[in-house]
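Missing here: one protein chain of the complex. Every other protein chain is in place.
Our next item is chain A:
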Amino acid sequence: MDHDGIELSDEEEEITAQTVLKTLQNAWQNERLAPEILPHQNDMVECMLGQIQHMERNINKLPKTDLRASIHKMELNRIKFIICNYLKTRLDKIEKYCISILNDEKQRLESGTNYLTHSEYKYAQEYLLNMESHLKTTALNQVPGNMQTFDLNKLVIYPNLQSHVFLKANETVTGIVLEDLTGDQDEEIDLEEGSQHILQYKPIADLVKNGKVQLV
């Protein structure tokens, strides 16, 4: 049968490809909506890129006018969009919060819970170096020597973890504490499975990272 090549080799792998896609899509959605950078999903990205390559090789074997070719191409383009947009969103955050991400990441690397992939980490470091040397050559070197001190800590931009986000609970989570600023009556709420809420990102940041809630 000529469509054998397009077929995934066995049942098990097929379920995985579908799950990988779903995971990537959720990761993309979360990354787009979370104020801070989230732990990377490099395994999923790599796995899907491999899948795409495999598919593309097979599509090229099909005649151009084959209906299947255009359907598969369309699906691959949709998946590529998700991956590109996901990676770009992460790079945007890395550029914006470069210094604070690098500081946090150094600590996370020690405990082995890094959020950035190796290449993202390298990108962040190079970005910071370039920014520093750019600022020095264009401005600092032109001013009197006693004003040339350069303090990176003054340039740090932090993501606003207090910003409000919409979420949907994937499973029931109880006892989310909402800080009450005007009084001292901190409020405690429960997130029932399937319910939707708007609240501050900070108290639910860990729930986003472990997949108990989905940002919408």
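The working rule: contacts are C-beta pairs under 8 Å (C-beta built on N, C-alpha and C of every residue); 3 or more make two chains touch, one makes a residue touch a chain; residues count from 1.
Basically, contacts and distances are computed from a predicted model.
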"tRNA (guanine-N(7)-)-methyltransferase", "Cilia- and flagella-associated protein 53", "Translin" or "DNA replication complex GINS protein PSF2" - which is the UniProt name of the missing chain: "DNA replication complex GINS protein PSF2"
Given A:74, A:109, A:139 or A:157, the one touching the chain that is not displayed: A:74
Of A:18, A:125 or A:148, the residue in touch with the unshown chain: A:18
For chain A, the residues touching the chain missing from this view: 1, 3, 6-8, 14, 17-18, 21, 25, 29, 32-33, 48, 51, 55, 67-68, 70-72, 74-76, 78-79, 81, 160, 162-166, 178, 180-185, 187, 189, 195-200, 216
